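Before anything else, here's the structure in question.
The complex appears here minus one protein chain, its other protein chains still in place.
Per-chain residue numbering starts at 1, and chain names A and B are given in the order in which the chains are listed.
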Amino acid sequence: MKKLWKKINKQVCQATITVTAALSISAFSVNAEELGYPEKEELKFGFIKLTDMAPIAIAYEKGFFEDEGLYVTIEAQANWKVLLDGVIDGRLDGAHMLAGQPIAATIGYGTEAEIITPFSMDLNGNGITVSNQIWEKMKVNIPKRPDGKPVHPIKADALKPVVEEYLDQGKPFNMGMVFPVSTHNYELRYWLAAGGIHPGFYAPHKGDTSGQLDADVLLSVTPPPQMPATMEAGTIYGYCVGEPWNQQAVFKGIGVPVVTDYEIWKDNPEKVFGISKQFAEKYPNTTIRLTRALIRAAKWLDENNNANRPEAVKILAQSNYVGADAEVIANSMTGTFEYEKGDKREVPDFNVFFRYNATYPYYSDAIWYLTQMRRWGQIDVDKPDSWYFDVAKKVYRPDIYQKAAQSLIADKLMSAADFPTLTTDDGFRAPQTHFIDGIVYNGKAPNEYINKFSIGLKAGDKI
Amino acid sequence: MTSLTEKLQPGKVNLPSWLSKQLNHLGKVIMPLIGIICFLFIWSLSASNIDTSLGKFPGPSAVVTQLGNLHQEHMDERSKEQAFYVRQDKRNADRVAKDPNYVAKIRSYTGKETFYQQIGTSLITVLSGFLLAAIVAIPLGIAIGLSKSLNSAINPMIQIFKPVSPLAWLPLVTMVVSAVYISDDPMFAKSFVNSMVTVTLCCLWPMVIQTSVGVASLNSDWLNVSRVLRLPAFTHVQKIVLPATVPAIFTGMRSALGIAWMVLIAAEMLAQNPGLGKFVWDEFQNGSSQSLSRIMSAVFVIGLIGFLLDRGMLVLQRTLSWDKTSASL
Partner (left out) sequence: MSTFLNISKIDMVFPTPKGDFTALKEVDLKIKQGEFISLIGHSGCGKSTVLNVVAGLYQATKGGVVLNNKHVLGPGPERAVVFQNHSLLPWLTAYENVELAVKQVFSKKMNSKEMQEWIEHNLKLVHMDHAMHKRPDEISGGMKQRVGIARALAMQPEVLLMDEPFGALDALTRAHMQDSLMEIQDELKNTVIMITHDVDEAVLLSDRIVMMTNGPAATVGEILEVTLPRPRDRIQLASDPHYNELRSKVLKFLYEKQRKVEVISPQQATPTKEEKQSSSEVA
């Protein structure tokens, strides 16, 4: 069978080669002179079943990886720990990662390893969902619009009386997040703390990695795809997770998303593509090429005002990618978000893959995660600003991104206009203002930022 | 000794006349048929009454539809594979045209594993783990059965490790394999080695125990025959011990294979190693409206394969073992 097939293959090829050989002034061969062929061609990438893995799936399905001469196998992973270990031990060449993962690995919180990221995968894309029961209790505390629907963004202030009621009754209030260094953990904490609810401290130097010291709400880890089932089982009352697991709760009728991370922090950086530093050093061309493929995929996803999203939804709904029903994935991917059943609102930037320099690995993004790690005690002592910058530079690698972007421009696969600030960027976003509590974040002054929060560790604090 | 004579001279039952024989045959076909029909009926009836958050519990028709879908997905994937190779050949040709020194490589297809492939992966894993265990367990069991001191030395370990679910070993196996099995171009994937070693671990104990018990409880007359003939140790093992233990070995192998198949599916689910277990887990995680019926399809396939594996062992036992009476259902 196989032999026969190869035979046919060859014949077809020979036919096509003769035709194409003359015609092909392939972009691929032109840039090969500058960039060089990939050192390692057969790669395996891991992902977690979340819509924000889309750039990887698109780069595969649209042939962007193959255009780079990369033969990529994509494999779903059980949870973030397995995925990270896979990249560390070399079972995976790269993976869709929580932004906090490469940072935490580099500073040695959890498994210590040098993981870098040349590519930021998306902005936003998460939500916080509570169970129907909690929603009923929260609802009374939320102001209504004239049409009777709740005013957004919903702040944790509305949840606070509910949590207090549970604590008065001596019942712990449990919520789920996906990983101790996940965006979701920090977002959920940010939202809770902004509403005056204490999410608890970590004390790794005392061996306490539960993150529940002084907590009003007990946060624990649940893998994303299991969030709805865990909440349905009553183990947790709510969770913060990426899509489609918030929309899934609406479809199943088991919970109500109350807030998206877009509302907590507009255009927050979310996932990154992580590879080991060793890999990047050993296979520089491969690293640049895979970054190129991912940039093209991200662009494809946002192109023409999200015109390709419906097609992307179909791809993601395949059982080997996200696998949820297409209509569930479509809900958030195509620019809407359904809160309470029937309360579907426009959130055009719920998933951003390319706009607003979404793919550029900004140092300031890394530093924000570090500030939150310090705020909640995962980093147990004060660090100077310079330490924050150093760590960010170790992990976030705009240099690789720039090489990839420039070669894409040179190959005319993309235009300079796609990267408006490529040449002017210093790796720091301008101070960001759109947080739910109104606190401004300036990545150039991390310690100053940490001191602004009323709940959380500040300079000099120690657990 | 008496049991042996009984075994060798099975009491003949007076079979009823041809008529009741015919009825008997008919019953053998009809009763299972009735059983299956009842099962399908109860299943579809109760399925339509169970509402899960992923929709109704799949009934028989949903499973049949899904089996069709799974087949279709396999065929689709195969045509994608063909396209993949066409593209690759073209890309290789382009590169050779540009760089004549380049030796074109054929990289294998990178697409997803289809249901059939997952079945194949699980089967290969379970059989190789099983064979590896047999290679270790049978000589070990014979040695333990022959030597009382070896038996008392090893027995405590066997007794302690035997009741451990091999799944408890899985994390250790995973870590050890990633630490020890390092190769730039490994012959087997690490995930395969992990699953296989786990299967081996769970196959080992029943086989060692059954083999050693078989050897230790060898008919003393046969041993005396060997002694009177002054058979050298190797001939003794080869001509007397090994054949005499074959029924016991097969008993051990059959129960080991049954356990192995169950454990493998669980291990694949837990460790996300390729195979049917991963298929089930992935579908569960997908949480789509089709997930349950796809899982249900896999459940049937898993059961069917387990059944066939057992039957296969039985056929093998009947062909290879002298003691036909021990090869019963």
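Simple rule for what comes next: a contact is a pair of C-beta atoms (placed from the backbone, for glycine too) under 8 Å apart; a residue touches a chain by one contact, two chains touch by 3 or more.
In this text, all values refer to a predicted model and were calculated from it rather than measured experimentally.
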item	value
Left-out chain, listing which of the shown chains it touches	B
Residue touching the undisplayed chain, where the options are B:Val86, B:Leu223, B:Met262 or B:Val299	B:Leu223
Candidate in contact with the missing chain, chosen from B:Ile240, B:Leu257, B:Ala271 or B:Leu292	B:Ile240
Contact footprint on subunit B, counting only the chain that is left out	1, 4-5, 8-9, 219-225, 227-231, 235, 239-240, 243-244, 246, 322-324
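Methods note: only the chains that are shown with their structure count from here on.
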item	value
Centre distance in Å when subunit A and subunit B are each reduced to the mean of their C-alpha atoms	40
Parts of subunit A lying in touch with subunit B, wherever the complex brings them together	5-6, 9-10, 12-13, 16-17, 20-21, 24, 26, 28-29, 32, 37, 41-42, 49, 60, 63, 66, 69, 71-74, 76-78, 82, 89, 91, 223, 225-226, 228-229, 232, 248, 252-254, 317-320, 322-325, 328
Subunit B to subunit A touching residues, read off their complex	53-54, 73, 82, 85-91, 93-95, 97-98, 105, 107, 110, 112-113, 178, 190-191, 270-272, 281-291, 294
